[in-house]
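Before I ask anything, let me first share the structure, which is written out below as structure tokens.
With one protein chain removed, the remaining protein chains of the complex are shown where they sit.
Labels run A, B and C following the written order; every chain starts at residue 1.
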Amino acid sequence: MIKLENVSKVFKGDVVALREANCDINKGEFVFLVGPSGSGKSTMIRLLNKQEEPSTGAIYVAGKHIGQLNSWKVPYLRRNIGCVFQDYKLLSNKTVYENVAFALEVIGRPRHVVKTQVPAILELVGLSKKHKNYPDELSGGEQQRVSIARAFVNRPLILLADEPTGNLDPATSVGIMRLLDRINRTGTTVVMATHDRSIVDTMRRRVIELDRGSIIRDQARGVYE
Amino acid sequence: MIKLENVSKVFKGDVVALREANCDINKGEFVFLVGPSGSGKSTMIRLLNKQEEPSTGAIYVAGKHIGQLNSWKVPYLRRNIGCVFQDYKLLSNKTVYENVAFALEVIGRPRHVVKTQVPAILELVGLSKKHKNYPDELSGGEQQRVSIARAFVNRPLILLADEPTGNLDPATSVGIMRLLDRINRTGTTVVMATHDRSIVDTMRRRVIELDRGSIIRDQARGVYE
Amino acid sequence: MAINGNYVLRETTANLTRNITLTVASVLTVFVSLAILGSTVLVRQGAQNATRQFEGGVEFIVYVDADITPSELAAVKASLEDNPGVLRAPYVDAEATYKEFRRLFKGQETMLENVRKGDLPTSFRVEPKDKSVESVQELVAYYQKRPNVYYVSAATEVIREMKAITTFFNNGLSVFAVFLLVASALLILNTIRTAMFARRREIEVMKLVGATNWFIRIPFMLEGLIQGLIGGVLAVGFVFLAKGWLDDLLNRSKGLNLLQNFSIESSDVTLACLVVVGVAITLSVVSSALATRRFLDV
Partner (left out) sequence: MAINGNYVLRETTANLTRNITLTVASVLTVFVSLAILGSTVLVRQGAQNATRQFEGGVEFIVYVDADITPSELAAVKASLEDNPGVLRAPYVDAEATYKEFRRLFKGQETMLENVRKGDLPTSFRVEPKDKSVESVQELVAYYQKRPNVYYVSAATEVIREMKAITTFFNNGLSVFAVFLLVASALLILNTIRTAMFARRREIEVMKLVGATNWFIRIPFMLEGLIQGLIGGVLAVGFVFLAKGWLDDLLNRSKGLNLLQNFSIESSDVTLACLVVVGVAITLSVVSSALATRRFLDV
């Protein structure tokens, strides 16, 4: 499903965010990306989404070399990839409902689909009561859950989640992890960057550990450290 | 130093973010605010900073009833309160150095003070190498550390920190907690909202637990739960 | 990808009302610049109507008798063509003369009914080599006395001055119009860029959830087009107002040499309106297209 071949990402000022990364993620896998702050987790996720271009190397997503994709095809690639951003990226002038519905409208889903899907997913993340609120009227954790709802509402093939529990208390985190697990069981490939040791240790899924841009561990049923 | 008397905060739509809160925090104390997502931690911090007004009740900071403060005095109040925001609130068009320096320029500190203080504090949070980067060129954890540096650079009387370790890996979190501890030892009152069980359990400081807006526990050398 | 009409409508309205001062400022500037442009066209047309007979280098007109014979006409023609002082002297035949007569007396039905094509004297439009007042006067006096010449009409001092004045006002107005058109283009460009800038996070998110560029662009382009059109329609209204004022002024100044031939016809108003609307549309489409090219590369 996802394949990195010798992928490096060097930012200006010679910051090597990713160094010669190689990995192969199959359809339906659940992968944790771990590593200290600044080790390149978000960079790797942004590369999969074509938010950034790799400096060298090739990335294949769903069998396509995304570096060679025509620019007008990029939107169609992204429709298959749901993404929970580390900084949420909610639209401050849209309500919770509209933020989630937006992801469906943008890809041209008919209105009746929007009307049934959105409330269902909001129920799932526990925000039914807040559907009329604007993002800045939500707590940090609530915003994070809206972001998860939006990423998953159009049932993507791949779900990328960048620290989806960073601002959640342990109990809510467990709830979100159950949700991601359920999503994964429906066949969606999940890649999740996280710092939360207890989650990684409990779930026992594949763990890829980064350190200063290099993959230093790729373990099938791994723990945080 | 900080005193809440029957403070409630009701948002539109009858969302009670804080309900009849009473507490008294002395100079030099270190207080953890804990509670599930949406329980009112950020709201309490925003009230202390006069970012929000309480619906009822009185708040005293440094002996002053801040609800009765003249609006032109508010800036001077805020100069005594450093704040690490849950969403960092960095200026995207300023570099790391400028973001931190800004907090000093705004309050009219002379240039030589800026030139010595800023590098020192950046060294402290481990970002000396990134001082020329812009916020969107930083990882989530690095941005959080810039926010901490800015909050503390002018040595405020009070430091409010809203989940300062939410996006940090365990090792970096420990480093940040040591820093906050050191800041606290210099006499600064620290109020920190967090979800990180291990940090609260290790530090054993005063813990105020919120649940759906009410203070349900106020324990001198408490644990997370 | 199907673009939802409802979505486009909603977004465009939101854009237009979000920053109402900027929208109003843009529309106003577009309006004023197009109004000035329209006025310029009107003044230019009016002046052209007044001085059409004396266009180019034509300095005087030799009218020949209506009942002139072909050979007599040939003699006059030869005398003009052989004159070393004459540069060009094209002949305006009965057909063309009658056409111009109809134009000048449009609306005055009795006049039109009673005059037939043959009744009107045909003429030569003479462009002399030397256009100084003295040499023109000499030529005029000479042809005045030639046989079969009915009347010689010279471009008077007044017409020359009128040309100078209208040129002056035309230039002045054109300068204003050009500056204002640039300002308008910049403003429409800018309103849209500001709208896009204000929504750059939204655009970024749209792109990240898989929106195509056109999906994002269309509401913004429509916004620009609507601004341009509102400004244009207002300017068209102004052109009609201006036509009214000018007619009024012309009525009040009957007997004043300077303006006696100055007239604005409805075809001129139509021309002015077409120019205004054409510029409005071009302006807004081009500005919008330019403006929406940015902010789209995420």
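Please note the rule applied: contacts are C-beta pairs under 8 Å (C-beta built on N, C-alpha and C of every residue); 3 or more make two chains touch, one makes a residue touch a chain.
None of these values were measured; they are calculated from a predicted model.
A.B. asks: I'd like to know which visible chains would be in contact with the absent chain if the whole complex were considered.
C.D. replies: The chain that is not shown touches these displayed chains: B, C.
A.B. asks: Looking at the full complex, which residue from B:78, B:155, B:197 or B:212 touches the chain that isn't shown here?
C.D. replies: B:78
A.B. asks: Please give every residue of chain C in contact with the chain that is not shown.
C.D. replies: Interface with the chain not displayed, on the chain C side: 19, 21-22, 24-25, 28-29, 31-32, 35-36, 39, 157-158, 161, 164-165, 168, 171-172, 176, 179-180, 182-183, 186-187, 189-190, 193-194, 197-198, 242, 245, 249, 252-253, 255-256, 258-259.
A.B. asks: So which bits of chain B touch the chain we can't see?
C.D. replies: 49, 51, 72, 75-79, 83, 85, 89-93, 102-103, 105-108, 150
By our rule, only the chains that are shown with their structure count from here on.
A.B. asks: Counting only C-alpha atoms to place each centre, which chain is farthest from chain B?
C.D. replies: Of all the other chains, the one whose centre lies farthest from chain B is C.
A.B. asks: Give, as an integer number of Å, the spacing between the C-alpha centres of chain B and chain A.
C.D. replies: 28
A.B. asks: Enumerate the residues of chain C that touch no fewer than two other chains.
C.D. replies: none
A.B. asks: So which stretches of chain A touch two or more other chains?
C.D. replies: Expected reply: no residues.
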